[in-house]
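Here you go, one structure.
Taken from a larger complex, these chains appear in their original positions, while the remainder are omitted.
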Amino acid sequence: MMMTGDQYRASLRDGRALFIEGERVEDPATHPLLKTAVDAAAAVYDRFYSPDPEAYSPIYIIPHNDEEQKERVEKLKGGTDMSAGTSSVSVLALATAAPDLAKAKPEYRQRIYDFIDYVRKNDLRCAEAVTDAKGNRKLRPLQQDDPDMYVHVVDRNADGVFITGCKMHISAAPIEHELVVFPTKAMRPGEEAYAISCSVPANAPGVSMINTTYAPHGEDLRHFPVSARINSPEAFIVFDRVFVPNERIFLDGETEHAATLAYALGLWERAGGGVHAREGEDRLVGLAALAAEAAGIADEPHIHDKLSTLMIFATMCRAGHEAAWSNATTNADGNLMPSTLFISATKYYHAQFHDQMVDILHDIAGALVVNAPTLADYDNPELRGVLDELFAAPGFSAEERLRLYHYIRDTTADAYGGWGSVTGKQAGGGQYAQRLVTMRNYDMERAKDLARKAVRIGNHAPAQEPVATA
Amino acid sequence: MMMTGDQYRASLRDGRALFIEGERVEDPATHPLLKTAVDAAAAVYDRFYSPDPEAYSPIYIIPHNDEEQKERVEKLKGGTDMSAGTSSVSVLALATAAPDLAKAKPEYRQRIYDFIDYVRKNDLRCAEAVTDAKGNRKLRPLQQDDPDMYVHVVDRNADGVFITGCKMHISAAPIEHELVVFPTKAMRPGEEAYAISCSVPANAPGVSMINTTYAPHGEDLRHFPVSARINSPEAFIVFDRVFVPNERIFLDGETEHAATLAYALGLWERAGGGVHAREGEDRLVGLAALAAEAAGIADEPHIHDKLSTLMIFATMCRAGHEAAWSNATTNADGNLMPSTLFISATKYYHAQFHDQMVDILHDIAGALVVNAPTLADYDNPELRGVLDELFAAPGFSAEERLRLYHYIRDTTADAYGGWGSVTGKQAGGGQYAQRLVTMRNYDMERAKDLARKAVRIGNHAPAQEPVATA
Amino acid sequence: MMMTGDQYRASLRDGRALFIEGERVEDPATHPLLKTAVDAAAAVYDRFYSPDPEAYSPIYIIPHNDEEQKERVEKLKGGTDMSAGTSSVSVLALATAAPDLAKAKPEYRQRIYDFIDYVRKNDLRCAEAVTDAKGNRKLRPLQQDDPDMYVHVVDRNADGVFITGCKMHISAAPIEHELVVFPTKAMRPGEEAYAISCSVPANAPGVSMINTTYAPHGEDLRHFPVSARINSPEAFIVFDRVFVPNERIFLDGETEHAATLAYALGLWERAGGGVHAREGEDRLVGLAALAAEAAGIADEPHIHDKLSTLMIFATMCRAGHEAAWSNATTNADGNLMPSTLFISATKYYHAQFHDQMVDILHDIAGALVVNAPTLADYDNPELRGVLDELFAAPGFSAEERLRLYHYIRDTTADAYGGWGSVTGKQAGGGQYAQRLVTMRNYDMERAKDLARKAVRIGNHAPAQEPVATA
């Protein structure tokens, strides 16, 4: 049974232990720093709501072929909120890993599909609880001074296990229902307690969440045109002997399968990032073009250089993403997944250059990005005249032009911009993780064979070198 | 009627006026600096030869859909020689431009298809005579001190026109049959004489060619494992009142269509470059991996960094190329062409980073790239023992390892490497040209609209911002 | 007579017309968004205060030789506030330009030194009012739809001139006493009215200032460890028929000297930026090292790579700055100035890579940069235990480590960080300006001569090429 936005709001008053800026929060739907995120999630509930008892949210479609994938994209067009996004990624990652986990224990597969049915039927939102607190990042989980740096099994009985530890940077977790725990990385023999994947309700006894946010504190929300409307908390989730019943355990001790889940999650996070990046980068081109027009310099050669650099970047991001889907494969359960190689290479490329593209935008738009008068200034009748004189330009009222600079600042040179820049590089794994995944998926044997043939190593006949053209 | 390699060799003794390193050449098939290129072309003739009078070389397939394109690629697999490559590009460019030129004069279209039939039936090779000598590059053709810097019509009669001028950097021209003249760029009103496209035989009276080559002069060809086998001359073609009959004229004075041909040619040159780059970049990864293995450092973290950088580069090149073909369109005559946007962005990306990738290869392989003992050293019994001791490594005999370094030097740090680096950046237009083409083909209105919606410029309702994940 | 901090505070209640976020401000010393900047300026007043009537602030030292420059640096060690910085730059720029302006009119030189005496004696602060609003940036001042986009002379009488126009991004202007007007760039014949340099008091009739700020609005100032203590307003200064008496006019119509002032100002802004950059970049290295230590990864090879990249950057910035001073020259009045060539090259280098260095810092510190719990969380006894467990590390209490992340966020990934990134690139002229200045000051004739000798162009004998080593 699907939920409306209001039913969703009510569902969050379930006794969960939430903290933000030092205070305990009872109802996220009414807290000033969380309300916007709840409202955005509620709007997605309302948008997809159907009273049909069989209906379920398109965020839970698991595509099996190109058509289903296109249908999914079409239904989700226009974007959703962060909680819907993490829910999609969580179930897609579980479905991708399912056949491999079945090799460890057949019931893991069944539990995964049962869990997916459960969240679909009850229209729940799922957090991707993956990154462990880690402590000393150089040491393995068992080598930490404090064993609770990584989430792990501390006790068990016939009905389930008890877990303790801390997951950090968990997007949207305080406004979701299920916390899906994934091992943060590959585990080794001896680290069985850390090879745990499961799901627990957000209000389970022993769970508490310390939340952070980039939601603006300022009063004039026009100064934060995006971040005042769109913001999402990130949680440090502390698990203190939290009980997990057997039917919610998807991996329990089989260290050789821990990486499967981490890779599947990374793949879908990056694939999602790709969708966002693609549209986002084209918008970046557009913002730069508008900023150039507002300043009357759109036809200058150096602006053409800059805009074409942005276009090439946006186009290569799109190419990488299209290639990932045109090279998609299905796993043993028939679930479609984009090409890991293209996804990781594209994520690397995007993260490597995105901030340089923002630099170009800043260079075109100039210091007005951070120094434009506020819309409150524009409201003052003493100032409106001079601001109209200074900021109106062909194609832009003064107010529109001011909005343009505030939009650019809010999204690229203020708290939200900083959050986006840092997490954009870290989400789905930092550059180092993309390198690892690329190495794991690139066909190195073919590449070496091309080289061996060319050089004639190992009884290869002399190769015909392709010519420089055609 | 197709030609065998020997028939082709004979066909070049047609009185053409060739010069190289200051000397007149009568028979390119026997000249030490041209022979290799002729032999490579002859081998392609022999490979595709069929006595069937209807048969024609696969280099002349003009695909109309995805299947035909795949068939073409399959048949040409393994690469051809430079003269086959320029021939393909020339006819594909003409076929791409044909419907647009028909708007200027319907007979241009017919002449193009007649010409394509002619070269197919007679199994001729075609040069892409596009780049004018240009003189002062800042000045328009008519502003040059010397009017002959650009090829142009200097006279005409009822049967045709007379052209004068110079085209430079024309790959393989001295070993080809037809010189297909394309305007080098867009022309403006008043420059009608320069808006000329046509084809003339290589031995037409008034044509002479000054040729350059990177073919090695050294005597031990093992020192030039690639460039001694694969090299191709480039010509300065001087046209001195060369007569062109009407049936070989594809554009004559319609300045507004001059750019059509230049763009079509650029597209197919870059598309070809893409094929080459793709395989070539994977081979570069392989060479770097082999060099690392030979030095025993393949498992070092910094080598993993370097190899994964190469892999990401190779993968993004492949993504760009695949996207170009999955976004292919057909022109009004049904001829398939890859997406100009993706082709130009990919060419830019490739040219921007290719040399940095070569740097990485050099960094892994070290100074042995340029300082490895020669294979003649290895032949000397006094030295063989110590060279075996120094160079043999797991997976490599000493000789194979020496060959590896000479291969890398020859292709990236010697005459052929320098030629490849410089022309690789210039072929199909330099970076500036890719920027222009990208700007012309990128959907800027969509990008600006995305930005206007986001900022709310021009009565757009507040946009829903896509979330950061999924 | 020098002022104390309180005398300075009082001096700002002079009727000046200030606006911020839409409201008129009577007393900047008490306004929540301006008070911090006033307090910082007042602290500098108190620090340098001397009752000696002959004493003057070290910010007004104009060095004539290396010793005086070193003395100046020593006295200003530890940094000052923004208003002291702009005051220094303004008078140094005037002193640098003085002998050249004297060529236009000898009295300009005298007025400059009189003005410097005046601000020294009265211990006033001076704004660098340089950047005009510019409107359509492609058009010259006279071509603008609105003639007031650039500050210009609109009327004159025997005692002085009247100016109208708008200067933007004027750092610290609302908390200073004199607005020193510089032409924004070179002017051409016909633009005499725009070739105006002068100084007017901040409370002159006709002057109004619309101010912007990155001062934080949030209540918990520990969340903004730097920007809550150090922030400075930027002003749009509107001049509406402001009268300037003759003795405060430093240029009036001599278009050929307009650029002199712009270049002198740019030089000293960049030279100042250099001091800051140098210390700032070493601190960036330190922050990255601390973040690595906190995470236990300081000895990882990839961290060594990253730290050494930061060190090389910091070292090259320092080299550029040292070279600028060791190649300093004096102008005709004996005033010392650093080498423009080295200053502009270093500024370019710094601006080109600074943001990439911040990226490295973020990569090392990870998502905690933007997601670290607040210090308010740490104050909550329910949370302190788990935060101590999660964040304490060898060398860091939990609180110190949280402070580290908040410091990094505040300065590089929040409002102040965005302001710093954008204005850091624009201050003293953007990258394009550095290129221009470099071209103007680089000894191109020497470089071409080196090339001509090497190639033997123009009767040069064959050159001896230096060898690759020593």
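As written, the chains take the letters A, B and C, and residue 1 is the first residue of each chain.
The criterion applied here is as follows: contacts are C-beta pairs under 8 Å (C-beta built on N, C-alpha and C of every residue); 3 or more make two chains touch, one makes a residue touch a chain.
A quick note: this is a predicted structure, and the numbers were derived from the prediction, not measured.
Sequence-identical chains in the complete complex of this entry number 4, based on the file rather than the 3 shown.
To be clear about the criterion, only the chains that are shown with their structure count from here on.
A simple rule picks the central chain: find each chain's mean C-alpha point, then take the one closest to the mean of all protein C-alpha atoms, which gives A. With centres taken as mean Cα positions, chain C sits 38 Å from chain A.
Centres computed as Cα averages put chain A at a distance of 41 Å from chain B.
Distance from the chain B centre to the chain C centre is 50 Å, each centre being the mean of its Cα atoms.
For chain A, the set of residues that touch two or more other chains comprises 423.
On chain C, the positions that touch chain A within their shared complex are 19, 21-24, 131, 133-139, 146, 148-149, 166, 168-169, 210, 212, 214, 216-220, 234, 236, 238, 295-297, 299-300, 302, 355-356, 359, 362-363, 366-374, 376-380, 382-383, 386-387, 389-390, 393, 409, 412-415, 417-419, 421-423, 425-426, 430-432.
Those residues of chain B whose C-beta lies close enough to touch chain A in the complex are 59, 78-82, 84-86, 88-89, 171, 225-226, 229-230, 232, 268-269, 272-273, 275-276, 279-280, 282-283, 285-287, 289-290, 304-305, 307-309, 311-312, 314-316, 318-320, 322-324, 326-327, 341-342, 344-346, 348-349, 395-396, 400, 403-404, 407, 420, 423-424, 427, 434-436, 438-439, 442, 444, 446-452, 454-458, 462, 464-470.
For chain B in complex with chain C, the residues that touch the partner chain are 301-302, 305.
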